[in-house]
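Okay, handing you the structure first.
In this view, the complex is presented without one of its protein chains, the others remaining in place.
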Amino acid sequence: MDNKAIVDVLKAVGSGKLTVDQAVARLSVCYESLGFANLDIGRGLRTGISEVLFCQGKTRDQVVSISKSILKRNRRLLATRADAETFKAVRKSIPKAEYKEAARVIVVNPHPRRVRRRIAVLSAGTSDIPVAEEAAETAQFLGNRVDRVYDVGVAGIHRLFGHLDLLKKANVIVVVAGMEGALASVVGGLVGGPIIGVPTSVGYGASFGGVASLLTMLNSCAPGVTVVNIDNGFGAGVAASLINAKRT
Amino acid sequence: MDNKAIVDVLKAVGSGKLTVDQAVARLSVCYESLGFANLDIGRGLRTGISEVLFCQGKTRDQVVSISKSILKRNRRLLATRADAETFKAVRKSIPKAEYKEAARVIVVNPHPRRVRRRIAVLSAGTSDIPVAEEAAETAQFLGNRVDRVYDVGVAGIHRLFGHLDLLKKANVIVVVAGMEGALASVVGGLVGGPIIGVPTSVGYGASFGGVASLLTMLNSCAPGVTVVNIDNGFGAGVAASLINAKRT
Amino acid sequence: MDNKAIVDVLKAVGSGKLTVDQAVARLSVCYESLGFANLDIGRGLRTGISEVLFCQGKTRDQVVSISKSILKRNRRLLATRADAETFKAVRKSIPKAEYKEAARVIVVNPHPRRVRRRIAVLSAGTSDIPVAEEAAETAQFLGNRVDRVYDVGVAGIHRLFGHLDLLKKANVIVVVAGMEGALASVVGGLVGGPIIGVPTSVGYGASFGGVASLLTMLNSCAPGVTVVNIDNGFGAGVAASLINAKRT
Amino acid sequence: MDNKAIVDVLKAVGSGKLTVDQAVARLSVCYESLGFANLDIGRGLRTGISEVLFCQGKTRDQVVSISKSILKRNRRLLATRADAETFKAVRKSIPKAEYKEAARVIVVNPHPRRVRRRIAVLSAGTSDIPVAEEAAETAQFLGNRVDRVYDVGVAGIHRLFGHLDLLKKANVIVVVAGMEGALASVVGGLVGGPIIGVPTSVGYGASFGGVASLLTMLNSCAPGVTVVNIDNGFGAGVAASLINAKRT
Amino acid sequence: MDNKAIVDVLKAVGSGKLTVDQAVARLSVCYESLGFANLDIGRGLRTGISEVLFCQGKTRDQVVSISKSILKRNRRLLATRADAETFKAVRKSIPKAEYKEAARVIVVNPHPRRVRRRIAVLSAGTSDIPVAEEAAETAQFLGNRVDRVYDVGVAGIHRLFGHLDLLKKANVIVVVAGMEGALASVVGGLVGGPIIGVPTSVGYGASFGGVASLLTMLNSCAPGVTVVNIDNGFGAGVAASLINAKRT
Amino acid sequence: MDNKAIVDVLKAVGSGKLTVDQAVARLSVCYESLGFANLDIGRGLRTGISEVLFCQGKTRDQVVSISKSILKRNRRLLATRADAETFKAVRKSIPKAEYKEAARVIVVNPHPRRVRRRIAVLSAGTSDIPVAEEAAETAQFLGNRVDRVYDVGVAGIHRLFGHLDLLKKANVIVVVAGMEGALASVVGGLVGGPIIGVPTSVGYGASFGGVASLLTMLNSCAPGVTVVNIDNGFGAGVAASLINAKRT
Amino acid sequence: MDNKAIVDVLKAVGSGKLTVDQAVARLSVCYESLGFANLDIGRGLRTGISEVLFCQGKTRDQVVSISKSILKRNRRLLATRADAETFKAVRKSIPKAEYKEAARVIVVNPHPRRVRRRIAVLSAGTSDIPVAEEAAETAQFLGNRVDRVYDVGVAGIHRLFGHLDLLKKANVIVVVAGMEGALASVVGGLVGGPIIGVPTSVGYGASFGGVASLLTMLNSCAPGVTVVNIDNGFGAGVAASLINAKRT
Partner (left out) sequence: MDNKAIVDVLKAVGSGKLTVDQAVARLSVCYESLGFANLDIGRGLRTGISEVLFCQGKTRDQVVSISKSILKRNRRLLATRADAETFKAVRKSIPKAEYKEAARVIVVNPHPRRVRRRIAVLSAGTSDIPVAEEAAETAQFLGNRVDRVYDVGVAGIHRLFGHLDLLKKANVIVVVAGMEGALASVVGGLVGGPIIGVPTSVGYGASFGGVASLLTMLNSCAPGVTVVNIDNGFGAGVAASLINAKRT
């Protein structure tokens, strides 16, 4: 039942129960101002994905403060790009918070949703795992079942072939790869279904912080591959979840 | 029943009906050599999307020759980036071929598949329409129902708001935009579901042939937006179709 | 009286004269669909600048069709980036249309608005004049008085000094320059008031199609310089007009 | 009364009261040499904006020394990009100096000028606030009234709609945004008046330190948007003030 | 017997048969001046590869003139990047010249050298064939046996697997690929031996004229892959020949 | 006696013979307005190099008109980047004009100045000659003696060694090179004296229109190499002449 | 006898000794999973170069763990990009490990293979030595004889000429150079045989972290030069070894 809260306000305007000014006020309430931030309370209603806290570039105090505000209205919290020190600060205020170190995310998720159909998350190398874990943890937080297949890059492509069955069972495949990022194309040539490429900044020299892998994935000769920003495991997890979500 | 042909060959090896060498020969047959091209006959089996003919950079003779080879084995043909002259050449050999001028695609599709759930294709401006049409025609060729919403860019965002219901009904939304490409983020902030951004080369100066729009979409603050190559309407149509495909 | 039409619709919703659905319908009417384009009828109401027709990348038929639609509702028309052939096609349908060749714009403006305060448009070189003229004609169309000062680049900076009085009289100064684009900084160091830099693609080699000039202007050590896209004389003319507009 | 001092010197030359050499000497006095810096004493006369101290890249001793020199001639001081340690050093010599931590500026402003018409400063996200504050504090220092509207990016565009009235009251709008920077276009499509975009370096991966946002703003489909350098809150504050200044 | 001519001159200096000035004169003779070009007669002596004529950017008259000069001293000629019109001009003066249209090279090679060990030249797609042919023809001209394997890109990687035996027999493998250029890494992960990657400008949008493929190959996770300039089939052919040359 | 005209005007102001307004008028006369261009009459006085006409991007009529204006005041004319058709148009009005085809310059120079000391102009390849000729003709027009040494790139470095004496005699060396542009560094390591590098756009693929050569020259490990814009033979000729000029 | 293990498995399938599923299982065993990494046990079989450990971006614990796993199956270990602290950690578990500090590699190599033919490794400057040493140590680990020639850049090209005999004796030449990277072209013009260029990130300003040198080498006018990634001494060492390997 999408957007119900917003629709209710609009209907109340139409029925005369609210004046235009009152309606604007109500809609304004849909975000909560913390002074330095406007929590987008309505995002879950509108898009199916509640607001997630991106910790990078925020102070520890800001992270704690926003986390508590989110938990006032939701029972669940996902905070990405959190270092261990930030987690320590959060845990003081929110003892039930968990830290997924490999993914650098903080999670409060007391009643994980029922497992839905499968998302496969692949990484080309060992160094790509943090980004892959961010994607995997995000997708799990959003209620998906995730299969991880790591370190199966094209330098030893037979490592991938051992997992073909698992790939075919997936509704969506997230491919995380730095350096030349060729894995997304190869997977796209082998199996059907939507593939989301996540270029990583792993590499050196002419990888240009992930640009090489990004361009590789954008130019993939295997149609059906779409791409998110460099190192954006979170975005890939959300997109995969949205694709997976409506299947029943 | 995915990949059945390939699996049969492997099973025949296992049961001794085929030697290793014979199996390799069989699998080799899965593409047809035209000298200058190896038609990937098995692609439909593997990925659900049969080989599509990309005309740009090929001679008219090559396009005609490949088209005929495809139609020898399939009853259907999709050829993208085809100009009017190329179509004329194709039509001589393949009278039933149709030309979708706005999309620059050639189609042979005698028995269009039954309509499935909806894909919405949006364009920010009038000049983005050819790319949007390539996406829309590709998705239709692959059996999808497509709603087109054109010229609804953020310079007049109320034009978009008039179509919110339609957007909410879509399983997937393809957003085609040049210049600053902000439409994908705005749509991603308004509605749920997977969104595929297609940056176009429409613009001038610091649009750098579509780079500005590409970067905008990759950096979208609305999670769930994935991106394909600049002007790659075809890729967006395939990805949208793969996402839409399994829903029943 | 800004945005009155839109406000009226909203008020009618509040007073029960319109249902939510009817209101959506009304607001939808604020643009006119031509199939390939949605004319943003409401833009003048919202932003003070009515929709202007950007001809580049549109067919002549599209330009003629949009021009006629605009003139159905307005008495005035500005079409930019129009070549001489396009003008010929437009004039057949719209005999009163004028062509400003140096600026490559088509104008219908039967009752030019009263002259307001002054905008100065400078060009560094002779080759920058088309972009400068686009800015100047746009500003004039929008009711401003424009002083042109051309070919006063820093290779012979005394040419600029002869015009200092005129620069000081201007409310806004538009500086159009290619190659190294240093003129904007120099002017910004000499006189007060807002300065809008327009980098042009004039140059060769390491000018990279206007990038050198763009970077120069963005890095200007003279505060108060703002910048528009490469070759975007139209945007500069609009911005200058908006700045100039409210002064009385 | 602009540029009076310089004009007086020139007139004195014309009337024979000063020789050419004496006049050159006088004009030379218009900056004060500190050895490592030439304070541009005449800048306020020429451009209406007195010299402001950019602390980044200068030693603390240089900042203190220049600050004292400025205050010898002016009663007011604005020093930007100052960290807390630099402020401590300055306060020792200049006890009345204040530190605006969020904006990273040092201010001495004993008699703030009377409030003029309004400038609105918007930020897309929380991380963009330091740059937004630099713009806001600069504009306030220059005598303007500033309304701040923070964290209203396009991922939740309804947060912006709650502030439309405030935006319409502004003479100038400064839009500060990192990542994809789409907010400037959206604002430009909604309201009239000059808009100054400030791209920020907030983001990661393909944001390329602010390039993505910069390109978005330069390619804005909403005419009237002009742009300053990445993270250049100071420049935006000055430009907004110059636009706002002459309105009475 | 490398460099013998040059060594002889130096020895003659040492033995007093030549003065320093005379020796300089002799060495100067090692190139022949045509006014606009200095034919490097000594290159074959020094590097094992005689001077080859790069036609692009030269007039037809220059190509004919240089071709004749080369044939005055050699019995063999290789001219690359030659269009059909240039060949017509050359054939008038040099009737025995042949034109390899697919490779765009002109060849005079009356007594092809004995076939040496094998070089495999792979192309990812049909559009990459001209560059692949330039590599193949160059290698053949230099006396190598060349196996061509075309249109075996990673979108249908099984097409490659049918040729594994041939790849294993090759002393050197040249991989020619545009778009995302992943084929070089995949081949490098499958077989041993030196691999030379040739990125091509085939592609569009974010392929940036071959940059995407170039970066992919430079960042290959399969060690042993080296790379030449975009579209440089000639350079790859020479490098492959030099590697192949010394094996006996 | 530099800048005498300007100084005279300033002195006249000081002595009361001219009012400030009259002086401004006089100085304004130092350029001649053609409407679309302000001829910088004073440039020769100020910098020793009279204004030169850059034809690229100007219409033939503009070139003819400016040429005639220059010749009204000077007896000499240099017009660069002129194609053959432009020359035909110029010659109709100015019969004594000569066309240096290889350099693409038009010259009127009835009394060539006396030959001064030597400038050497080197080109790496045959395709770099047009840029080298532009440098050479410019330097000759400005009264210098020029030695040309063409097609001596590092692929056959012995071709350079045959000319070492000539290089050592030069007061300035201009090195024109495309592709990898290594010649400037090599020359800079071999001989003393100022060296001006001119990167050219000769090359393909990763030469990026001359960027590769530009970067090579900027990063030269041989100190003393300075660089001008890509293909800027004219600028190199002027710089070389300025260096050569004062030697007696 | 290449790929024997894999072939055996395939033959066993053909002969019925293994089912298809069993064969897949066997092939899967060809890598060993450490959880965070899949050691590619089969790489040596397939490509002749066993898996090498790239330490950068891995934790010390990961390096130690992978090192021990490699040594369980091999008697030899090469770990590149290892700092001194990492080596200390490795030595605790693997006392026989050696650290080549200049090359930043850890080596276990109890029975160095017999010396084969020569590879020459050149560096242009002193700062390029770490990359050159990585190439040299890699090649030695793989059983090659390596001659080092350091600090022979083109600023003093005579330093190179003293080593020409050594260069001519080499089967392959690796040229390591930062800044403008011209050394590769010069060597390529002087001697025959394959040349592998390794651009380094040595330099500043417009060297852009090695891009200048990379472009120089890619655009080399001396055919036969191939290139690896910036600072990729390891890759150059492997490629040189593969070229050198088959000569007997």
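Descriptive notes on the structure:
For reference, chains read A, B, C, D, E, F and G in written order, and residue numbers begin at 1 within each chain.
Rule of thumb we're sticking to: a contact is a pair of C-beta atoms (placed from the backbone, for glycine too) under 8 Å apart; a residue touches a chain by one contact, two chains touch by 3 or more.
These figures come from a predicted structure and were not determined experimentally.
Checked against the hidden chain, the listed residues D:N144, D:N171 or D:S201 yield one contact partner: D:S201.
Among C:G125, C:G162, C:G192 or C:G233, only C:G125 touches the chain that is left out of the view.
The set of chain C residues touching the chain not shown comprises 124-125, 153-157, 179-182, 185-186, 188-190, 203, 205-208, 211-213, 215-222.
Those residues of chain G that touch the chain absent from the view are 126-127, 129, 150-152, 155-156, 158-159, 161-162, 202, 204-207. Within chain D, the residues in touch with the undisplayed chain are 24, 27-28, 30-31, 36-38, 40, 42-43, 46, 51, 56-58, 62, 199, 201, 209-211, 214, 229-232.
The rule we apply is simple: only the chains that are shown with their structure count from here on.
Within the list A-B, A-G or C-F, C-D finds its counterpart interface, over half of the contact pairs alike by residue number, in A-B. With E-G and B-E as the two chain pairs, more C-beta contacts join E-G.
With centres defined as mean CA coordinates, chain G is found 48 Å away from chain F. For the pair chain A and chain D, the distance between C-alpha centroids works out to 37 Å. Touching of two or more other chains is recorded for residues 43, 46, 155-156, 188-190, 205-207, 211, 214, 218-220, 222, 229-230 of chain A.
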